[in-house]
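With one protein chain held back, the other chains of the complex are shown just where they sit.
The first chain written gets the first letter, and so on, giving A and B; residue counts start at 1 in each chain.
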Amino acid sequence: MTELLIKNGFVFDPINKINGEKMDIAIKDGKIVHKVSGKAQVVDASGLTVMPGGVDIHTHIAGGEVNTGRIIRPDDHVKDVERKTAMTRCGTGYSIPSTFTTGYRYSRMGYTTVMNPSMAPLEAKHTHEELNDIPLLDKATYPLIGDWWFVLENLAKGDIVECAKHVAWMLDITKGYAIKIVNPGGLESWGFGHNVHSIDDQVPNFCITPREIVTGLARVNALLNLPHSIHLHTNNLGLPGNYTTTLDTMKALESVPYNGKPVCHITHLQFASFAGDGWAHFQSASEEISSYINAHNHLTFDMGQVIFTDTTTMTADGPFEFSLYELGGHNKWVNSDVETETSGGIIPFHYKKNSPVNALQWSIGLELALLIKDPWKMFMTTDHPNGGPFFAYPRVLAWLYSKKAREATLKHCNKKAQKKSLLPTIDREMTLYEIAIMTRAGQAKALGLPNKGQLGVGADADVAIFNINPETMDIAQQFKAARKAFKHAAYTIKDGKVVVKDGEVVNNTTPGRTMWLDVQTKDPCVIDEEMRRKFKQYWTIEYDNYPVFDHYLRVPEKLTVKASV
Amino acid sequence: MVEQKLKATLITGRTIDQGVGKEMGKGSIEYFESSSVCFMDKADMIQLGIKSGSNVQVSSKYGSVIVKAKKTTRGASPGLVFIPCGLWANAICGDETFGMGMPMFKGFTVEVQAAPNEPVLTLNELLKKEYGR
Partner (left out) sequence: MTSEVKSVVCPICGCLCDDLEVTVENNEIVKMKNGCSVCEAKMVHGYKSEERILKPMIRKDGELVPVSMDEAVKKAAKILTDAKYPLLFGWSSSTSEAQRIGVELAEELGSALDNCCSVCHGPSVMATQEIGIPASTLGQIRHRADLIVYWACNPWTSHPRHLERYTSFTDGRFEKSEWKSYMQKMKGDASMKKVQAASKRIIGSTIPAMRPDACALNAPPQTMQKEGRKLIVVDVRKTMTADAADYFIQVQPNKDYEIIEALRCLVGDQELDVDTVGGVKVEYLKDVADAMVNCEFGVIFFGLGLTQSAGRFRNIENAIALTRDLNRKTKFVISPMRGHFNVTGANVVFAWSTGYPYALDFSQGYPQYNPGEFTTIDLLRRGDNDATLVISADPGAHFPKAAVQNMMKHPLITINPDMNAISRLGDVVFPTQWCGIECEGTAYRMDHVPIMLRKVVEPPKGILNDEELLKRILAEVRVIKGKNPDTETKAEVKERNKLAPRIEIKQRKKAKKVEVA
């Protein structure tokens, strides 16, 4: 029985509508409680900002794709190493850190829960093995099922209930958390080197369109009562003029019944908000996109902010990566198609300030975040490592809460991009309360994790304490000091244990849990002879060897969901 | 009698028999019989005046080894000899890597000559001879 008392911090807990109040947080046995005994260990937080532990809704940290990225980038690792200490394992960065390093670095920034958004079901065991080796964090992973043949066939037949049962089975068998859809229809087309270019293009060989896949799976998601909505990477991602496709997708999703809970999370929105009819006429579409979002409530988003640095892009969107490669200037291209399920691609990429496109991409991400009025709709991510590595988050935050920080960066950007950027016209500077929503509360709410992202009684005792005194520090003016505070948390508390102090790992005994959904349908998906036969046809491994067995999750946390089918 | 020497390119690699042999155990008769052989072209064997099954000495600048000559069953490949990967092949492979970590297993020059009076050493004998254990 361990007790902990965080005394006198300025608490920002948006889910409980606490905005900078000076108060104590009591912790007992890894949970937030009303009060603790006099024997409790005291963390003196006077003059410090206290927030719930950070939640990341979309970060590629584990799995086949990520690891292939690691293998092909020794040039990336050699410039950033992490030395072994008595407490911690050694490792390497930079843009694709090794597993242990990933855990330590997230924890040093006050993060306690991260979501791995992309996992080929066939390679699920690999993802879970890596997640086991990421310490100090709670984790979950989304299987890629937007182009899974069972989904395509059932949706083409119009059999949404059968589709739902298969999806429930897949979530269970891969120990997944949400439905991930990437470039719906495009990945199956990429099997023969093609792609789809609008949400009404036909997917070759399957008599279905991206529109039907997305809306169909959104309905499946509702039937299964999954905590998170479908998690969507839109068609035509990363291509100039793609904002029309994004708008079409958002409009198409209006047809899905909305009962107050978002029906879809569109991820790394920055990459889906490009206007212009070619790279030479590349434009921002943040106004069009944000005005639609401000008028509608059925969706949530994350930024996919670009950082000016050398990073590694990786996505299940194989055709996108190839078209990116064909733009030239890249030295490596990885493609990794997975039978029956998905594809993938990797390209090292350097975002440069003097590139008109990259600089405007940087601007678009921030424009979107600032123009979307409601922070509960738009979350802070870099789509790690696609826009930039996750440990650049403090820099993104600085751009959000300080116009001065934005101006300091913008003035070094490409002149053409500066002219096209809307940032000089935007005066909004986010408050710590809004930052807490964008980095914790909003993400936890969208994920349907009631015990995360808040400090109410009964919540998980995941707390981040930053060296920011809201009474004396004007974060908009002193953005560098605040940025430093977000980079090295004063304390990170995971499950009631202080794991990081002054930006250093002090306790490495918490492996973190892997959350997964046990979706209980009324009649489960029947694995009969027919299904086994199909299995043999579709995959090259046997049905008996396909599931992620229990021992692959070192510390599992089963979340049971009752489905309506 | 002038001893005939054949200059040839050596390739080492797998054969199905060697695969079966290694799984049966490194000390097994299957492993010995499948790995201590050298596949040669018929024309080369005629040049050396040997028959399938007679012992030959294969030498490179890294060492030499006695193996049994065997006729390749498929296709003509004069000037190319093949020894299944294993202890016998490695007695003549070099450890130069050219800075890439990979030693010389394929595509270097060897000399083959008849050695009717020399025995093919077994695994244990070869280990003793090369490494003293």
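Observations on the model:
Please note the rule applied: a residue touches a chain if its C-beta (ideal position, glycine included) is under 8 Å from a C-beta of that chain, and two chains touch if they have at least 3 such contacts.
The structure displayed is predicted, hence computed values, not measured ones.
Contact with the undisplayed chain is limited, among A:Asn259, A:Thr540 or A:Thr560, to A:Thr540. Of the candidate positions A:Lys7, A:Lys125 or A:Lys484, contact with the unshown chain belongs to A:Lys125. Within the full complex, the residue among A:Met87, A:Leu327 or A:Ala481 touching the omitted chain is A:Met87. Touching residues on subunit B toward the chain that is not drawn are 9, 11, 13-16, 19-28, 30, 62-63, 72, 74-77, 80, 82, 85-87, 90-107, 123-124, 127, 130-133. Take subunit A: the residues that touch the chain left off the picture are 62, 64, 67-68, 70-87, 89-94, 96-100, 122-123, 125-126, 129-130, 133, 191-193, 205, 307-310, 322, 326, 331-340, 343, 346-347, 353, 392, 395, 409, 412, 504, 537-545, 549.
Methods note: only the chains that are shown with their structure count from here on.
Here the spacing of subunit A and subunit B, counted between their Cα centres, is 57 Å.
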